[in-house]
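A protein chain is absent from this complex, but the other protein chains hold their places.
Chain nomenclature is as follows: A and B, assigned in order of appearance, with residue numbering initiated at 1 for each chain independently.
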Amino acid sequence: MRDATTTNSDVKDAFISIRNVTKSFGDFVAVDDVSLDIPKGELFAILGGSGCGKTTLLRMLAGFESPSSGRIEIDNVDVTHQPAYERPVNMMFQSYAVFPHMDVEKNIAYGLVKDRVSKTAIAKRVDEMLELVQLGDFRKRMPGQLSGGQRQRVALGRALIKSPKVLLLDEPLAALDKKLRERTQFELMNIQYELGITFVVVTHDQEEAMTLSSRIAVMDEGRFRQVGTPKEIYEFPSNRFVADFIGTINTFAGKVTDIGDDTISVYCDEIGASLSALGRHPVEIGQSVDIAVRPEKIFIGKSEPEDAIHARLKGVVDDLGYLGNRSLYHIKLEGGRIVQVSSQNRRRSANRFLEWDDDVWISWRPRSAVVLVD
Amino acid sequence: MATSVQDHDSLWQRLTIATPYLWLLAFFLVPFVIILKISVADPVIAQPPFTPTIDDAGKLSATADNFVFLLTDKLYAITYLRSVMMATIATVLCLALGFPMAYGIARARAETRGLLLLLIVLPFWISFLLRVYAWMGLLNNYGVLNNFLLWLGVIDQPIQILYTDFAVFVGLTYSYLPFMILPLYATLERMDLDLVEAAQDLGASPTRAFWDVTWPLARAGVVAGCLLVFIPAMGEYVIPYLLGGPEALLIGRVLFDEFFVNRDWPLASAVAVVLLLLLVVPIVFLQRSQARNAEGSA
Partner (left out) sequence: MRRNSRFIISTLAFGYAFLYIPLVLVVVYSFNDSRIATVWGGFSTRWYGELLRNEQVLDAAYLSLRIAFTSATFATILGTMAGLALARFSRFRGRTLFTGMITSPMVMPEVITGLSLLLFFVTLQQLTGWPGQRGFSTITIAHITFSMAYVAVIVQSRLSGMDESLEEAAMDLGGRPLRVVFDITLPLIAPAMVAGWLLAFTLSLDDLVIASFVSGPGSSTLPMYIFSKVKLGVSPDINALATLIIAFISAGVFVAWFVIRRRA
C-alpha cells in the first residue's frame, strides 16, 4: 500500500506542480519545503489551522509572493518568478476585494477590459458570467448595496471571466452564514464541474474540505502532513496530527507485539488489552505506537459481541447525548479511560435502553482501526 | 503587494518614494542644516550678513558666540521662560474649556454632533490672521467689550485690555481651541460611556466617576491636544504682535525682530535652534502618541 505521507509526486500529468517550495519571512519559515502535484480539473483543498501557511502558499501560486526557494509550474510553464498579472491563474480573495467604486458589471468585466477585448465580446462574456453566478438582476448595483453572499458571487464571476487555467479560492465561504455556506458549497462544486477548471481551495473548515474537494492536503506549521482523498484522510490518517485535526478519534498508546500480513497487534498497558489494527506503516516488534479508531466505527451493546475477530472492551456509560440522527456516548473503561462512541439511531429502539451507568461492551473490527507511528 | 511590486515594478515604486523624498531632503532637511551652520557663524555687515563656515582658505570657522550670548543675556532667558509660561497657561485654558466642550459634543445626539463638530472646525478654515484681528475690535479701549462693561456699570472708564497679556491669552486660547477639542473628541467618542454609568452604579459620585474612569481613558486625547496647542503657541508670532503689548516678548517675535529689524541672521538662527531644542521633547512625544493612536485605530 502506498505511503500516504508522500506528497504524491506520482500523479500523472501534473497540471500544477509545486517543487520543494519554501517561503520565509525573515527568520520565520511560513511554508517549509512543500511539494505537490495537482492534475487538471481537480478540486483540491488545502486544510489547516490558523497561521499554518495556507494563504502564503496560495499567494505564491497567484504570484503575490515569490518563493524563497523551489519552483512552481503551471501547465508545464515555470511561473516561479512570473508576476501575478501574467499568470493564467485567478484568485478569489478571502475579503472578496470587490472594487467598491465599480458596479457589479464593471467589476466582473475588469479582467477583460485589461486585455483589449472588443466591447461586444466583453458584453457577451459578462452576461454569461452574470448568469453563471445568478446576478443578472443586480448588474447595475454598487457593491455597497449587495449582501455578503452576493458580493462573494461577484468575486467569483470576476475571477472566472478570463477562463483561468486555475482558480484559487482563499476561504471562499468563511464569511457566509451556515445555511448560505452549505448552498454555496454545492454551487461551487457545480461550477467547477461545468467549467472543468482546476480549483485550489484554502480552508480551515474540515467539513468544508471534505464535502468540496476531490483531494485534500492537510497542512501544519508550513508543511504538508498528509495528502489524499477525503476518505483516505478520514479513515486512514497517517499520523497523530491528521488524526486529531480531522474529526474526533480515540487513540490508545501501546507496544507492537505481533506483525501480521496486513494487521498489527499492539498491547495497550492503559486498558490492559491487546488490540489489532490495520498496519500501513513499517513497524518493529516492541515499537511504541498508537491505535486509533473513530467513534462511529465502534459498536456498542449490552452483551458481549460473539464475533471472535472483534476487539472488545468492557465499560460503563459515563455520559450520553442524543443528537437526533445519532447518539454520542462516553464509555468509561475499567482502567478509567473514556472512549467516545457514536452510533446511528436507525432503528428507533436500537440502543434505547442504554442509560447512565449501564454496563456495556464496545467493539470494533481490526480493519476500522489504524496504527499511528508519529 | 509589497513584494510583488518590489520584484516586478520597482521603477514605479522607486519613483513614488524618491520624488517626495528628494523634495523633503532638499527643502526641509537641507534648510535645517543651513540654520545650524549659520547659527555658528559670525555676523558681518555684508550680503548675506554672516561669515561663511568654511572660509576661502578652506578652514572651518565656527563660533559658539551666538549661543553664549543667548545664555548670558538675561533678556533671552526671560523671553524663553515667558514663552514657556504663556504657552502653558494657554494650554491649560484650552483644556479647561475644551474638555467639557468635547465631552458635551461626544454625548450629544448623533444628528447634532455633526453640526457641532463642523462649527468647531469652521473657524479653522477661516483665515487665522483675520480671526486674531477680530479680537482687536472686540478688546480695544472703545471696543465692544469695554462698552459692554461700561453699560453694565462694572467699570466707569474704559480699561486697557488690548495690548496686555490677558489679550494674548484670549487670542491663543481662541486660535488653538479646535486643536484641543478635536483629539479630545476623538478619544471621548470612542470611549464607552457605559463605563461611567457602571462606575456610578457601583456607588461612585459623578466627580469620582470622572476622575476614576473618564479622565484615565481620555488621557491619550488630552496629551495629544495639549501638545498640539503648546507646540505652535511656543513659536507664535502674530498673536503677541497684534494683541500683546510692546513688552510682550515671546520667542517667535524676538526671532522675527532679530532677523528683520536687527538683521542679525546668525543670532536669529541660534534663537531658532534653541527654540527647537526646547520643543524636541514635546514634538517627539506628540509623534509617539500619534503613532500609537494610528496603530490603535487601524
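As a working rule, contacts are C-beta pairs under 8 Å (C-beta built on N, C-alpha and C of every residue); 3 or more make two chains touch, one makes a residue touch a chain.
Everything numeric in this text was worked out from a predicted model, so none of it was measured.
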| item | value |
| --- | --- |
| Contacts of the hidden chain among displayed chains | A, B |
| Hidden-chain contact residue, picked from the options A:L36, A:M60 or A:A84 | A:A84 |
| Residue in contact with the excluded chain [from B:T19, B:S205 or B:N262] | B:T19 |
| Listed residues B:V40, B:L249 or B:A268, member touching the removed chain | B:A268 |
| Among B:I78, B:I126 or B:A198, the residue in touch with the chain that has been omitted | B:I126 |
| Residue ranges of chain A at the interface with the undisplayed chain | 62-64, 83-86, 89-91, 93-95, 97, 99-101, 110-111, 114-115, 155, 158-159, 162 |
| Chain B residues touching the omitted chain (full complex) | 1-2, 4-6, 8-9, 12-13, 16-17, 19-21, 23-25, 27-32, 34-35, 38, 48, 97-98, 100-101, 103-105, 107-109, 114, 116, 118-123, 125-131, 133-138, 140, 142-144, 174, 177, 193, 231-232, 234-238, 241-242, 252, 255-256, 259, 265, 268-269, 272, 275-276, 279, 283, 286-287, 290, 294, 298 |
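Assume only the chains that are shown with their structure count from here on.
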| item | value |
| --- | --- |
| Chain A and chain B: spacing of chain centres that average the CA atoms, whole Å | 59 |
